[in-house]
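Remarks on the structure that follows.
The other protein chains are all here in position, but one chain of the complex has been omitted.
So, chain A:
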Amino acid sequence: MATYLNLDVVHYICSCKVSKPLCRLYLCKHCFELRCQDCVLPEVDCQYCPNCLDYMSSGEAKVKKNRCSACYDCPSCGHTLSTRATSATLPSPDDPTKQVAQKVYYLLCAFCRWTTRDGGIPDQRAPSVPWRNLAQGAELRQDNSKRLTTLTEAFRQLALKEKAEKERKKIAVRKKSFFSPGLTDRYGLASVALRKKSLANPSHFTPQTVDIPEAQATEDPPDDLDEAYWLPPVPEQSPLAPGLHTRSSLLQRLADPEIQPERSSQLAPISKPVLCKRSLRCRQCDHNLSKPELNPAAPKFKINLCALYNVPEMRLYSVGDGEGGEGDDCCQLTLLLTNPASKPTGVRLRCLDSRLALPDREFSLGPCGDAALDLDDPLAAAGAQSPSSEPDRPDEVAFRGPGRLGLLARLRCARQLAAREGVRLELSYEFRNIVLPSAAAGESVEVRRLTAELLLRPPASSGAAAKA
């Protein structure tokens, strides 16, 4: 049922005038407005490894270069490597003369069967070892730190010099005549002039010219390329040309820019990059809209203000036939309203552009499924009856369920027009805002009447009607 949710049929209008499905919106309970992804500010809470779920703060992640220290990715296909153990007879560490069966470990990719043995790494005695440093390709890694420090030093000197020049230019703008020793001697300003002059020409503080040392080649380039560099000619039949599998593919080479292995024997396990756990903040009022738990293994939230949990959701339940039988215009729509809260709420739908004929009164929705089970009255729990005193009229209400209400509406314009441009509706509902306990009073619940603007786009043809 790929069209089960059909997110494009009913959109809610965000405070930035963009229409989005309700599942993509947040409700800021301080501004009482809907916010979309563009109206919120994401912040990084912590970093975590997707394999071992080990989480670290941002500072720690920076030191570790945003990689997990224990998990590795396969250099051949990108999947996670798993540690395997075999037993091998090796000289025991205590007594080198005796051969003892010991457990040795290697990394294996379950998807493409690449092992660390293919990368030229011998099996290790301990399961957690810096595998990457042991690889054959590790020696290809270029250590640029020395060059970087010399460059940084030289540029720091250059920056100092440029700053001094700027200062000098500022001072030198004023006319020098007032400060020549001949004129100023009378008033004892000679010393002042001398000091200013020395400040203006701080040549003895910084060097006049800054040398940026040139890079030196580590070794002479070979005169002609290594014989092994060239692949043997490809024979006609073989699909796996001899020698072709000893070369790394372009994707494999680019996945490891530190080593850039050319040969498949130089492929080394890649430290697994970490992912971020982020929290979202309303741009207007700076309050948090979504704050997950720090531990990635716990999918709970400290603060979760998703619109789905706070705003009644409207869905297009079904599209009936038009007034002239199969005619598309003026067909009857059934709109399904769902209450996400655990307390009953009153909703009212109003059409803003008169394209839809709606029952124009307030309906109360029972609490949603889970909370409804606690009620003593089984009928009210099932939501079969209207919770308020007014009985439901059959031409307005199609059905009721726990926390759900099916409203009947009639389309007043052409189906094609409604599908193309949509019908603008306004949903007003009660929002129960739990105000945090203040010093004087305890926790109180504030009930506010909020409105949300909706855009309903029923599908154009009856064949494509979505059933909720």
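What we mean here is this: a contact is a pair of C-beta atoms (placed from the backbone, for glycine too) under 8 Å apart; a residue touches a chain by one contact, two chains touch by 3 or more; residues count from 1.
Just so we're on the same page, contacts and distances are computed from a predicted model.
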| task | Identify the UniProt protein name of the omitted chain, choosing among "Dynactin subunit 6", "glyoxylate reductase (NADP(+))", "TAF1C polymerase" or "Sodium/hydrogen exchanger". | result | "Dynactin subunit 6"
| field | Among A:Y12, A:Y48, A:Y72 or A:W114, the residue in touch with the chain that has been omitted | value | A:W114
| query | Looking at the whole complex, which of A:N6, A:S19, A:Q47 or A:S76 touches the chain that is not displayed? | reply | A:S76
| remark: Touching the unshown chain, chain A contributes residues 76-77, 111-115, 117-118, 237, 239-240, 245, 264
